[in-house]
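Could you have a look at this structure, given as structure tokens, before my questions?
Complex shown without one protein chain; remaining protein chains in place.
In this document, chain identifiers A, B and C correspond to the written order of the chains, with residue numbering beginning at 1 in each.
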Amino acid sequence: MVRVGICGVTGYAGYEALRWLRRHRHLEVVFATSEAQAGKSLAESYPGPLDIMLTSVEDAPFDKVDVALLALPHGAAARTAVRALEAGAKVVDFSADFRLDTPERYAKWYNHTHEFPDMLPIPYGIPELNRDAIATARLVANPGCYPTSVILGTMPLLRAGVVTDPTIIVDAKSGVSGAGRAAKVNMLFGEIHDTVTPYNIGHVHRHVGEIEQELAKLSTSVTPTVIFNPHLIPVTRGMLSGIYVRVDASLDEASLRALYTTAYAHEPFVRVMPAGQLAAMAHTVNTNMCAISVTLAQPGLAVIMSSLDNLAKGAATQAIQCMNVMCGFAETEGLL
Amino acid sequence: MVRVGICGVTGYAGYEALRWLRRHRHLEVVFATSEAQAGKSLAESYPGPLDIMLTSVEDAPFDKVDVALLALPHGAAARTAVRALEAGAKVVDFSADFRLDTPERYAKWYNHTHEFPDMLPIPYGIPELNRDAIATARLVANPGCYPTSVILGTMPLLRAGVVTDPTIIVDAKSGVSGAGRAAKVNMLFGEIHDTVTPYNIGHVHRHVGEIEQELAKLSTSVTPTVIFNPHLIPVTRGMLSGIYVRVDASLDEASLRALYTTAYAHEPFVRVMPAGQLAAMAHTVNTNMCAISVTLAQPGLAVIMSSLDNLAKGAATQAIQCMNVMCGFAETEGLL
Amino acid sequence: MVRVGICGVTGYAGYEALRWLRRHRHLEVVFATSEAQAGKSLAESYPGPLDIMLTSVEDAPFDKVDVALLALPHGAAARTAVRALEAGAKVVDFSADFRLDTPERYAKWYNHTHEFPDMLPIPYGIPELNRDAIATARLVANPGCYPTSVILGTMPLLRAGVVTDPTIIVDAKSGVSGAGRAAKVNMLFGEIHDTVTPYNIGHVHRHVGEIEQELAKLSTSVTPTVIFNPHLIPVTRGMLSGIYVRVDASLDEASLRALYTTAYAHEPFVRVMPAGQLAAMAHTVNTNMCAISVTLAQPGLAVIMSSLDNLAKGAATQAIQCMNVMCGFAETEGLL
Partner (left out) sequence: MVRVGICGVTGYAGYEALRWLRRHRHLEVVFATSEAQAGKSLAESYPGPLDIMLTSVEDAPFDKVDVALLALPHGAAARTAVRALEAGAKVVDFSADFRLDTPERYAKWYNHTHEFPDMLPIPYGIPELNRDAIATARLVANPGCYPTSVILGTMPLLRAGVVTDPTIIVDAKSGVSGAGRAAKVNMLFGEIHDTVTPYNIGHVHRHVGEIEQELAKLSTSVTPTVIFNPHLIPVTRGMLSGIYVRVDASLDEASLRALYTTAYAHEPFVRVMPAGQLAAMAHTVNTNMCAISVTLAQPGLAVIMSSLDNLAKGAATQAIQCMNVMCGFAETEGLL
């Protein structure tokens, strides 16, 4: 049995990780941390079926676990990751602290100096892209929800070199759990319900940094610029990215779809929709799946719909998938 | 033109009042206050079509208005009401500060000493009950949303003296705007969506004080004890109270319904549902209506469904209805 | 490996069963039926990650399975159950066809003659009540969602003989999946969203028949009459029953709660909430749990909140729990 510790279990992503880990047959959860609730039991603060005694990160016994899952705020995560690594644990970090390959890029998008620049770069935790690097890593940077959606949604086109215009437009819709569980007026039920709210549109959302970094590695024809336009939708969880890509005008829709079915033929967690079906949030919610549809809107303009659950494939279950790869488990263990 | 000032316009109830006042033909809104947003415009902080410059309560020119509507926190409201009255304005106070008839009752339910005990009692602002007292009042205590729902829902039975058991059970469902617009984790979208949450059940919710006070005045057969069981529902606005009342076992359903149709025959804002139709939230949302259905579940046990919009008939539009009565306008002015 | 067939997999409850069965380690799903979609694949008609070829009930090979789960309409279910039993399969029937113990009771609540009166009574599938009978049964009648909620919510009080008034009032709130997936105007998103709708209140809902039947077996002090008042809530899944029971006035809240903690001490799927916490929908959604809280509203009046997921413990996972008992598996297999 692999021993696991979870940090930040009273946030949405940490709780989601704990929820899924119950189904994993080869591990046991040894500790769970919460800054606000340390000393209490999880069930006291979280209305659900799970329970475990909560400790603070400071008191977390990283030397007693084989793997630590860190669902901590940006900044705090890096220091905790270092501590866990030094104690001998492998680490999957949910934060953005290790997602960018260079201190310069980190400073640009997160506006302060990286505390551990010598550790960069760290393998970026999308197994469908980086399975080998993840398998041998002791620290993996679990990607953001939007980036996973956009990267999986464009990878086959970029690798095939059929993208003809560097500007890729993404119109993304996300459930509000992505914003976390902090008390903010703009996240109140009364502010989110019955409306759709765009925010941080253009080229400013922090996820643009990691999206462009990864797309550039994949692309063989252009260096993508991502115009990224996120919206809050009145659902708790789920994500759908509409991706508009200019492609070689000689390609028909079937050829484009073939790039996807080939690329993901052996991936258990990516589903390419058949012709005539569009990926929707409902295809993936509460699963580790990413569902992708490809539509040719006019010659040379592809519309990709990429759906995943922001708390699952966009955070907690992708982390477990990485952990499975790191520990040598079947990649699907605990994730069906 | 009557000049009106609104205090607390960036809360849900204050904003709702401003929204409705646009439709009133005989008044103009002179000022609007917001503690957090003073000095800014309303549209900056509130995503909607309305706009007005915001001032602080301290700077509000009560001497420039004929009526002040106070949508302020409990406690702050009373002091502001006194100030507005001294400046010559009539006042409708949305808070609980003047709803209870005695300082003792206030201290019991709100757990501190009333600052202006000599002002009590103040007319309780349900025009369907107290039209004459409201017409001549300079200060009216606008009722709570739950109390309006329960009082209108039981008044005909109580006045007719057919209630046989003092214990009245209320199972109430409310939209979350009733909890206000303060940043609290338990009011986040992610905590309210896709669940129903009971809270403060039994005989402890503060609204029980004013409900029992008013029911006792109406009742001719028993002194009611209200077992009050509120639930948060994933809607922004709306309220439905299921009220379980033991009545004279000789009465059939038609006789019970006749008590309601008679009592409310001339009320423009109360709708008694015909036999076979149950009052639902949808009957009243975004209106100043209260819809009531009466069902005889078994001989001697009546089930009343009482529906209103907690922000409208439960707060803002009831206040405007009171204002209309206080100012001699048609009671329906601006409320259709 | 136990071989399982599911009938009615394109309805909400049948689909839910298939979703959970993926996690069960000791069975394989051999066939799935759908009248409307026979000949197509499940993924064509259902936006989700699951897929299986669909057959009609007529063509279903019951002789190739060990267990058949029937999520079929009332009426059709009984005939299919007989066919499956004759083919040698064990059966868990989700419908109401075998829930009532006598043909007379069935005729009263379902308004037509039972087709197989000699088969009655059949074990009622709440393992927490009837584990032994279920273990040896070849056919089990899976209970309704509301009945499971009310029966588990009152069983400890009834068995202890502390209920003093036969009239038990239930104010129940349900997600709309309970109404099934048929196209009806009153189930459209536009009719359900942003409202709460009571329906069939009083003593008329068909579930009253099985609730009263089972409560009568449990009760040692009264023969309960259930005033049952269901409401549609704008959630897809989840159920919360507020249950108002008159009890021996000498009992305090701790004594009442002790009846529950004792009764359910060894039940993996019933959670009695600690003092001060109320059961909410969020405690059980997407799980096979039933969460129950007990509050003494005034001496002699208990308020029980009983929460479960209408599609899970109220239908599909309760059926799997029964199947586990019938097949000798661990009762929790596939249900965590």
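Observations on the model:
One rule holds for everything that comes next: a contact is a pair of C-beta atoms (placed from the backbone, for glycine too) under 8 Å apart; a residue touches a chain by one contact, two chains touch by 3 or more.
Being a predicted model, the structure only gives us computed values, none of them experimental.
Considering the full assembly, C:Y12 is the residue among C:Y12, C:Y124 or C:F329 that touches the omitted chain.
Screening C:T80, C:S177, C:S241 or C:S306 against the full complex identifies C:S177 as the residue touching the chain left out. Residue-wise, the contact with the chain that is not shown comes from A:V196, picked out of A:M1, A:V196, A:A254 or A:L336.
The residue touching the chain not shown here, chosen from A:I52, A:I227 or A:A258, is A:I227. Taking the whole complex into account, chain C touches the unshown chain at residues 12, 47, 176-177, 181-185, 187-195, 197, 234-236. Considering the complete assembly, chain A touches the hidden chain via residues 167, 169, 171, 173, 191, 194-199, 201-203, 225, 227, 229, 231, 233-236, 238, 240, 242, 244, 278-282, 285, 295-298, 301, 303, 305. Interface with the hidden chain, as seen from chain B, comprises residues 22-23, 44, 47-49, 194, 271, 277, 280, 282-284, 286-287, 289, 291, 336.
By our rule, only the chains that are shown with their structure count from here on.
Every chain gets a centre from its CA atoms, and the centre nearest the mean of all protein CA atoms is that of C. Chain centres were defined as the mean of their Cα atoms; on that basis the chain farthest from chain B turns out to be A. Rounded to a whole number, the gap between the C-alpha centres of chain A and chain C is 36 angstrom. Annotation for chain A: residues 47, 194 touch two or more other chains.
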